[in-house]
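Left out: one protein chain. Kept in place: all the others.
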Amino acid sequence: MENNAKETVLSIRDLSITFKTGAGPVNAIRGVNIDLPRGTTLAVVGESGSGKSVTFKAAMGILASNSVVNSGSIVYNYRHNDGTPATVDILTMKTRDIRRHINGKRIAMIFQDPMTSLDPTMPIGKQIMEGMIWHYKTPKQQAWEKAVRLLTEVGIEEPEKRMRQYPHQLSGGMRQRVVIAIALACDPDVLICDEPTTALDVTIQAKILELIKRIQAERGISVIYITHDLGVVAKVADFVNVMYAGRIVEAGTIDEIFYDPRHPYTWGLLSAMPDLDTEDDRLYTIPGSPPNLLHPVPGDAFAPRNAYALNIDERLDPPMFQISETHYSATWLLDERAPKVEMPPELKARIERMKKEGI
Amino acid sequence: MEERTPLLEVKGLKQYFKGSHQFTVKAVDGVDFVIYPGETYGLVGESGSGKSTIGRSVIRLYKPTAGQILFNGMDISGDLNAQQNQQLRTQMQMIFQDPMACLNPRKKVGEIIAQGLDIHHLYSSRAERQEKVAAILKKVGLAPEHADRYPHQFSGGQRQRVGIARALIMDPKLIIADECISALDVSIQAQVVNLMKDLQEETGTAYLFIAHDLSMVKYISDRIGVLHLGHLVETGTTEEIFSNPVHPYTQSLLSAIPQPDPRTERGRVAKSYDYRTAGVDYLAGKQQHLGGTHYVLATDEELARWTARA
């Protein structure tokens, strides 16, 4: 896309995080680089345990207490209320300062399960107003009016009445809308959505995604999606990062990832998703299961499951190969000496078909 | 489909739960469907549509409030005698949703798989039991050595394989798969679905495949039933449902399936369907035949409206 000239809001560099567990240290994040250009939507895709949530918990300063940040920086560029630009490294900030200046106010997070992220004992109106009153000392009357406006914005009918209701009186989709309204209450410029739709029904999922998309366009905020669902990614994202075993294995614009994937893991993910036109008898699968980072493997973590693995994968982790200005992929297949390997024919055929349909 | 005898026939199944004296939840409200031997019937619907309840009523975890369930020509909806019970518990099995919760964490995998054999005394010696467990482990893509491990030593996909092995060792005629892939990662889902398809080819087991994910259901099912609010709103072969969805709820479900194709996906807006505002009355509707095995729940007037629009 054309966003290179744009300013980067969030820039994660060389992030490495280890968890201390009873069974030994687990190196969950092993050198992650992510850039979020202002006003765009970035999707981080990966299986459970790939470290996609942990990365952004670090950005929110809400890592579990047994975690250690080994190295890296999370640089956040923002503007003060008076418009002067500022830059901070979230990893070096004190927790109290993160709570006061970043969380909710500038970076807001939406979690997977709307039932557990709402306080069941508090009316939803109060929960929306809480952040405004805490961060901006907004007078109650003003906060109330804004909360009503927000509820209307997220598509809830009769907002005045809903303000006094409790979470259990709302349906799942409504609750997620309320969670979004809370996240928007302090006008953040980054919204992190951690699997925002997995707990919801398919029909409601699509509605929530459309809502977030609309809000992003209207407010010009930057959105990060953490998800395992490539269908969600296809619908919303501008940029995609594919994560595997604590590393980014492929990054690029949405078109690059979906129409010109280079990493075998991305091939696998794309092929494993049945689309409605698939007539094959068997689904393509990635064999085996993700590695346990408790026992670090030398070389490429994906090699044992990779049908296109090279011998070198066993010894050396591949570097990031740059394919285009925005497209990177960590696979030895992009080295000069590597044999020329094509993506699976089924996937190729599907991409050809999609390209034709799309135009 | 013509003159085959159905393996499972569900007629007018109702399952109500009493919340309190005045309040009754009608989880399933009059559902009919049949499953033929060796085929896969997919049940789709949103949460609260009663799809899991149907599965549990059929396998008699609940006692149906009303209606008839015929399995293998035997009525299993009333009280069961010992012999009926034995037949039901061996020939119908279930695979569960949560790979963490469906295996007893304090038991070794070998014990879990052999539980059915133990209960119904289906072996003559320890060696035979061990042999059967080893064979079934191999069949689901695990190794016989895995029998000595505990469930927490497996990954999610492997645990689901153990769940399948536990059902399969009884050599059942019908397996009810209750959202058995929805808790798994995408790449693992495909593994499990492929495995289930292979096993079906090999053993001729029928599946009642319950899910909310239409794309996987399409892939595995021969016929599909769409459930909404405890009513079966549309049923037919996979082809019939996907090429010619008639009921607005089915249409909204189909339009909501995310596709791994950004160009079409970006511009698409999912159809919405709300029972209260759609002007549809499930209770007044009856099953209208649309040709083949395709039925839709509608009144005559509704049917005319929907088909005219299409």
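As written, the chain order gives the labels A and B, with residue 1 at the start of each chain.
The definition used in the following text is that a residue touches a chain if its C-beta (ideal position, glycine included) is under 8 Å from a C-beta of that chain, and two chains touch if they have at least 3 such contacts.
In this text, contacts and distances are computed from a predicted model.
For the chain that is left out, the UniProt protein name among "Nicotinate dehydrogenase subunit A", "Cation acetate symporter", "Nucleoside ABC transporter membrane protein" or "Oligopeptide transport system permease protein" is "Oligopeptide transport system permease protein". From the options B:131, B:145 or B:274, the residue with contact to the unseen chain in the full assembly is B:145.
From the set B:68, B:115 or B:255, the residue in touch with the chain omitted from the display is B:115, counting the whole complex. Residues of chain B that touch the chain left out of the display are 56, 59, 61, 85-86, 88-90, 92-94, 96-98, 101-107, 115-116, 119-120, 141-143, 145-146, 149-150, 152-155, 158, 163, 166, 170. Residues of chain A in contact with the chain left out of this view: 13-14, 19, 21-23, 26, 28, 31, 33, 64-67, 71, 262, 287-289, 291-292, 294-295, 303-316, 319-323, 328-330, 332, 334-339, 341.
By our rule, only the chains that are shown with their structure count from here on.
For the pair chain A and chain B, the distance between mean C-alpha positions equals 32 Å.
Those residues of chain B lying in contact with chain A across their complex are 46-47, 155-158, 185-191, 193-194, 197, 212-216, 218-219, 242, 252-253, 255-266, 268-270, 272-273. Across the complex, chain B is touched by residues 47-48, 172, 201-207, 210, 228-235, 237, 254-255, 258, 268-270, 272-276, 278, 281-287, 289-290, 354-355, 357-359 of chain A.
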